[in-house]
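Since the structure comes first, as C-alpha cells, the remarks are kept for the end.
With one protein chain removed, the remaining protein chains of the complex are shown where they sit.
And then chain A:
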C-alpha cells in the first residue's frame, strides 16, 4: 500500500478526528510510521481550501440545521496555516458541532486533494442529525423526595439548534412542577448556552414544616458549554400557605406572598475521573469536585417598600459551598476513602434585616439519608411547637417517647455545615460486585443554626454552631441506582439535641449528592 514514490498517499479513515495526509516513504521494514512522519511535517504550511459537506437528516429525512450555523462553526478552520493547526482546528470544530447537541454523528476527514498543490487540503464533513421530536420519562430524587418526570421537546425544529421543552414533574409528597423552557446552545457562536424557562412549582412541606410553597416565575440563564459557570436570573412570585392550620407560630408569621428577584452564580470544578476508582464510581469517580453557589436576591425591581409584615420582596445573600474528594486506597479501587464537606450561609440585607427572621423557604435544612444520616428528614435545627389539634391539651415537653410524638415544625437555619467521611469497600461476593453493591462505614456530622432575628452576637452564634454539632456514625450498604445512591445504614447517633428527630436503627433512603 505504501510502496509508490508518487506524492499521493494512503488515507486513514478516522472517526470524528482529522487525519493528516502524508507523503510516502519507504522505511526498511516495510511499515510506515505515521506518527514520526506526522511529527516531521506538521509544521509545514498547509491550508484548507474546501470543506465538502455530506449532510444527512434523521432517518433519511430533510436536513434541518441551517447552513449558516455550520459555516459559523467551521470558519476558524480556514484560518489554519500549518498541518498541526489544521489538525487542531478540525478537532475544535468537531467539538463545537457536537456541543450544539443536534448531531448524532460528526465525522471530519482531511485528504490531499487538490493533488497538484502540496500545501492545500480538502476536508470531508459528514453530519447526521438527531430526531426533531423527543419524549422523555425519568425518575430521580430531588430535595429528599422521589420525583417522576415526563417531558416532551422539540429539538432543532427551525434549524438553529435550539430546543423547546415542556416538562411535568410529580413528586411523591404532592409536589409538582410544570415548566416550559427554551435552550439555545452556542449562542451567536460563543461557548454559551442560553436558557429561558417559565415554571410553576408547587412544593408540599406539610409533613416537616407545615407549609406549602407555590412559586411561579421565569428564569433567564446563561451557562458555559463546559458546565463550569452558570449565571441565572429568576423572577418569581412565591406564595406560602398553611392549609392544615397546624403551623407553629414561627411558621405562621411567615405565610404570605413574596417577590423573588434573584441573581444566582454557580461555579463547578469537577476533577473527578468517572469510571476510575472502583467503589468510588457511585460518587462520580476518583478525584475531587467543588461547587460554589452565590445568590443575591432583592436587586430588581428597585423600590418596593414591603417587608413591613410578612409579604414583600425577598432580600438576602446566600452562599453555598460543596466539596467532595474520593481517594482510592489501592489500585483497583476496592477501598475508597471519601470526604464530603458542605457549608452555607444566608444573610438578609436591607434596613433592619437582621432583626427579622429570614423566609423559611430559603433556609437550609439538614437531616435525612442524604444530608445527615441517623436523623429524620429535616430533623435537626431550630424547631417550634405546632398548634395542638382542636380540643387536645398542649403536649408536655418530652412526649417524644411513648404517646403522641411531640409535633414540631422544622424551621431550618441560616448557616449550616456538614461533614461526611466514609470508607467504602467492595464486598467479596461476586454477585454483589456485579450489582455494584458495596459497603461503607461512615462518620456524618452537621449543624444548622438561625442567625437573623435572634438578637444575639455573632460570637455567641459561632460558638453555638460548634457546641451543638451533631454527629452520627454507622455502617451500611450502598446500591448505586440511576436515581442516586440507595443506602441502607445502621446508624448510631453520638451527639444530638433534645428537639432533634432521631432515626433509630436502620435507615433506608436515597442519597443524592449535590454533584450527581
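Just so it is clear, contacts are C-beta pairs under 8 Å (C-beta built on N, C-alpha and C of every residue); 3 or more make two chains touch, one makes a residue touch a chain; residues count from 1.
As a working rule, contacts and distances are computed from a predicted model.
*Asks:* For the chain that is missing from this picture, which UniProt protein name fits: "Metaxin", "Glycosyltransferases", "Transcription factor bHLH135" or "N-acyl-aromatic-L-amino acid amidohydrolase"?
*Replies:* Its record in UniProt gives the absent chain the protein name "Metaxin".
*Asks:* From the list A:284, A:312 or A:476, which touches the chain that is not on show?
*Replies:* A:312
*Asks:* Looking beyond the chains shown, say which of A:82, A:433 or A:497 touches the absent one.
*Replies:* Looking across A:82, A:433 or A:497, the contact with the absent chain belongs to A:497.
*Asks:* Which one, A:294, A:319 or A:454, makes contact with the chain that was left out?
*Replies:* A:454
*Asks:* Can you work out which residue in A:256, A:350 or A:439 touches the chain that's missing from view?
*Replies:* Residue touching the absent chain, from the options given: A:256.
*Asks:* Spell out the interface residues on chain A facing the chain that's missing from view.
*Replies:* Touching the missing chain: residues 235, 237, 239-243, 245, 247, 249-250, 252-253, 255-257, 259, 301, 303-306, 308-313, 357, 381-385, 387-388, 390, 393-394, 397, 411, 449-450, 453-454, 456, 464, 468, 497-499.
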